[in-house]
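Please find one structure pasted underneath; my questions will follow.
All protein chains but one are shown at their positions in the complex.
Going by the order they are written in, the chains are A and B; count residues from 1 in each one.
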Amino acid sequence: MSAGQATPILETRDLLLHFGGVVATDHVSFGLPEGQVRALIGPNGAGKTSFFNLLTGVLRPQGGRIFFKGRDITHMPPYRRVKLGIGRSFQVVNLFPELTVKENVQIAVQASLKQKNHLFERVERQEISRRTDEILSQYEWIRDPDQEAGALIYPEQKKLETILALALEPELVLLDEPTAGVDENDIGLITDMINTLSQNRTILLTDHDIKFVMKIAQRITVMDQGRIISEGTPSEVASDPRVDECYFGGLVECQTTYSS
Amino acid sequence: MSLSPRFRLLLGAAILVLVLLPLLGQPYLIYLLTMSLIFGIFAMAYDLLYGFTGLVSFGHSVFYGLPAYAMGMVAVTVFKYPNPLVMIAAAMLTGLVLGCLIGFVCTFARGIYMALVTFAFAQIIELLVLHDPWGITQGENGIMGLRAAPLSLGGLTVDLFSGVGLYYLVLGLIIASYLVIRALVNSPLGDVFKGIKQNEERLLSLGYNPRPYKVAAFGLSGMFAGLAGAMAVFLNNSIVPSMVDWAVGAEILLITIMGGAGTLIGPIAAAFLIIFAESYAASYLGGGNWVYVMGGLYIAVVMFLPGGIFRTRYLKKAFV
Partner (left out) sequence: MTSLIITQILNGLTIGLIFALVAIGLTIVMGLMEVVNFAHGSFYMFGGYITFFVFSAVGSFWLGLVVAPVACAILGLGLYYAIIRPLRKRHPLEPLVALVGVAMICRQLIRNIWGAEPKLLPIPFGRVQVSLAGAEFTYPIYFFVVMGVGVAALLALYLLFRKSDVGIRCLAAIQDRDTAMSMGVNVDRIGSLMLVIVMGVAGLAGGLVGPIFSVYPTMGLELIGLLFVIAIVGGLGSIGGAVIAGVTIAMTKSISSIFVSGNISDILAYCVLLAILLIRPRGIMGLATVME
C-alpha cells in the first residue's frame, strides 16, 4: 500500500492546544491516509501524547479542527469517536486494576460488539466470552486470565493496554509508546501484533525505540515543541537535516534505557 | 466468578439457621430478624450503587421511604386499593423511576458534587413529606392502619401482617435479590458498572458513555431499596416520615462500608450486626446510652477491620 494515494482517514487543521504558557500542540495540520502505518516521533515533551489526547477527545483544542473519515469530530465526546472507529492505548498504563485480565478484555470486546448497535442492546454473552477467549488464547504470556490486572507486572500491564486497544477492532488505532517498559522479546511480539493488524487498519503510533519505529512504520512524522518539523519515509526522515543528529542520538539512548 | 465450596456451605448453613429460628417462637426475635433482612436488601441495593459502580449517594433514604409512601397512596390515601402485589409493585416501580430521575439529574455532576445533589434531593423530599402540601403523606403523623389482603403466591398464602409469614417472605426475597444482584454484577452490564468505579476515563476511551449506565445503576439500586421499604411497611404497619429521614440513608451507607463494599454478603452481615446491636444496646442501656455502643462499633470496625467486616481485598473473590 503506497502512501499518499489513499484518502486521508484522519486530518487535523491548525490544531492548537496550550497548558497555560506551554504550547503542547502548535497549529498542527496533519493528514493520515487510510491503511497506513505511521509513526509520530519526537523527544519527550514534544506533544505526542497531547496530540493523541486531542484526537481521542480526552482534551479539547483551543483552536483548529479534527476530521475523521471526512467528519468534523472536533467537539465530539471521546466515546462517540470510539464508536466511529478510533481506538487507542495509553502511554501510562490505564487499565481497570481490580478487574481480572479477562474482565478487562471483556469490557473492550463488549464495546466492540456493541459499537454499531444501540446502548443497552443485549450482546450475546456467549459471543462476548468466545471473542474474549479467542483473544486471550493468542497470548501465551497470559497464564492466569482470572488474575487482577493490577497484580500483573508492568510489562504485562503494558501489553494488556495494547490488547485492549486492539480488541476494539478500530479502523484507526492510536498506540502511545507500545514498547515503553517492555523487554526485547515483547517488542517482537508487539511488532507481530501490529503487522497482523495493519493489513486492514490505519495505525498511528509513537515510540522512543527508533529501531522498532524504522522497521514498522511506512512513514514517519517528527514532532518537536508541539510542531511538525519533518515527515517522510523512514530513510527520508533519517537523512533529513532538520532532524538533527543529536536528536537521533538521544533516541538511541532512550532505547537502551528502556530495554535494560 | 463462582462461589468457593466452603463459602457455599457457610451460606447454606446460615440460610438453614434462618429458616429454623422462628421455631424458637420469640416474636421479638422474628421482628429483629425481619428488620435485619430488610436492611440487608437495602444494603445490597446500596452496595450495587456504591460498592460496584463507585457512586456515592447521601440521599438513599428517599429510595426507601418514598416507595413506602407510594404504597400508602395505593392502599390508603389516594387509590384505596390494598392489593399486596400491586402495593409491592408500586413501591419497586417508584424506587426504579425515582432512581432513574435522581440519577439522571445528579450525574450531571461528578464525585462528591454528585453525592451532594442526592443529598439536596433527599432534604427537599423529606421536607415535602413533612410539610405535605398536596395532602398525600399526612405530614408528621404518617400513614397508619394499613390493611392488605393476604398475599397468595402459587398456592402459598402469606399474611403480610403476621410476624412469621412476613419473615419467610422477606427471607425468600433477600435470597432472590442476592441472586439477581449477583448475576447482574457478574454480567456484561456489571462489568461496565465496575469499570465506572475503577476507571471512568478508560471506559470513555473504550467507547462507553458512562452516564446512562450510572442512571441505570441508580434506578436498579432504587428498585431494590424500594422493595426493602415496602417490606418495612408491612413489618411496622405504618409509613412514617422517619423513613425518608436522611439519617436512614446515612445508616445504610455506614452498614455497607462496615460490611465491606462490593461484597453483597458483607453488607447483609453488617445489617444484622447493626440491627441487633442497636436493639440489645437500647434495651440494656437506658436513656439513649446505646448510642455509645453504636458509635463505638462504627469506630472499632473501621479501625480494626479495614475494608469492612468482609475485608474486600482478601475475600471478595470468594464472596461475590
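Here is the rule we go by: a contact is a pair of C-beta atoms (placed from the backbone, for glycine too) under 8 Å apart; a residue touches a chain by one contact, two chains touch by 3 or more.
All of these numbers come straight from a predicted model, not from anything done at the bench.
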Problem set entry | Chains on display which the left-out chain touches in the complete complex | B
Seminar exercise, completed: Sole touch to the unshown chain from B:V19, B:L85 or B:L127: residue B:L127
Exercise. Given the full complex, what residues of chain B touch the hidden partner chain?
Worked result: 56, 105, 108-113, 116-117, 119-121, 123-124, 127-128, 130-131, 246, 250, 253-254, 257-258, 287-289, 291-292, 294-299, 301-303, 306
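As a working rule, only the chains that are shown with their structure count from here on.
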Exercise. What whole-number Å value describes the gap between the mean CA coordinates of chain A and chain B?
Worked result: 44
Exercise. Considering the complex alone, what residue numbers of chain B touch chain A?
Worked result: 187-189, 191-192, 194-195, 198-199, 201-209, 212, 216
Problem set entry | Complex contact set, residues of chain A against chain B | 56-58, 77-80, 82-83, 87-88, 90, 94-99, 103, 106-108, 110-112, 114-115, 119-120, 123, 125, 128, 164, 168
